[in-house]
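The full complex has more chains than appear here; those shown keep their coordinates.
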């Protein structure tokens, strides 16, 4: 809406960006959904929309640090989360209750940061811990929710 | 701007319904499809979750999935709405967004 | 309204593709525009022309192909997901040296990139997801 307001009246108004949310509810490696969801996020980053990732339920397991898939012979995709900032994807919402139920704290997750170009490229955390109530409220504000 | 939540898994096997109910906001719609329709049964170990939200959420069940599974309206929690695929389409268009709790 | 559909599971094993098909048909019957149906994850397996389901069962691939022809539907199979699972069109089959006649993409489906999924999210009024 703010964008549209700034557009000069003569030009056709550019569509306001939509709010895309990728909802991650599944653990990594047991199934491919976490990996293939992340592949969509990377492609989607080029489209100039508002993007957020939600990690709830077993989705919080996607962000654990120290993942080592060598003994399994499968690809370790957890470092890709740390590259998301370079793609302009800087909102990773992690649900507090989902962590607690699984015996985890934020210290068990890898650090994911981005450089804020509006604040002298200061390094800031991408992960925000939200309560379940906050998460539910944010979900309802989205335009497009992608679950895999 | 309310939202449509679709649940396609049995609440006895999977946590999808339980999680959706914990995140749904007042006024949202919950649609049970596929194996999700088992969540509509009354008198089960799972019925309490829906019963607790019967006032501030609206509940819908896809009738084609119910009849495929041999379930009749009399076996369901009271106050749920049976709909067909056309009704499913209407739920999608009358809510701002939809989320599939896969 | 402009509606798009995402299908994340293959035919027969999960009900997702059946549900998506019934939903798409109902949306069209109600006069809505179906902007695109996108097949991702195992959903790409709906687009193989090689299935031979039992005679007394529905033919899921044929259902989609016929609906696409009747309503000029855009059925898009994700290229990355399709390569992982062995769904190829002629260009892909040739490029990867799979031999003449190996292309197994079904009529009415086309293979394209994930950008098509994002685009349909942007362009459509509603996006509905079917999966496991």
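As written, the chains take the letters A, B and C, and residue 1 is the first residue of each chain.
As a convention for this text, a residue touches a chain if its C-beta (ideal position, glycine included) is under 8 Å from a C-beta of that chain, and two chains touch if they have at least 3 such contacts.
This structure is a prediction, so every number in the text was calculated from the model and none was measured.
Peer 1: In terms of the labels given, what is the subunit stoichiometry of the entire assembly described by this structure file?
Peer 2: Beyond the single copies shown, the full file gives A x2, B x2, C x2.
Just so we're on the same page, only the chains that are shown with their structure count from here on.
Peer 1: How many angstrom between the C-alpha centroids of subunit C and subunit B?
Peer 2: 26
Peer 1: Which positions in subunit C touch two or more other chains at once?
Peer 2: Within subunit C, the residues that touch at least two other chains are 8, 127, 129, 131.
Peer 1: Residues touching two or more other chains, restricted to subunit B: which are they?
Peer 2: 97-100, 102
Peer 1: Applying the document's contact rule, which stretches of subunit C touch subunit B when the two form their complex?
Peer 2: Residues in contact with subunit B: 1, 3, 8, 15-16, 19, 22-23, 25-27, 29-30, 32, 125-132.
Peer 1: Along subunit B, where are the residues that touch subunit A in the complex?
Peer 2: Touching subunit A: residues 1-3, 15, 19, 22-25, 28, 96-102 of subunit B.
Peer 1: Could you please specify the touching residues of subunit C with respect to subunit A in the complex?
Peer 2: 6, 8, 40-41, 80-81, 113-115, 117-119, 121-122, 127, 129, 131
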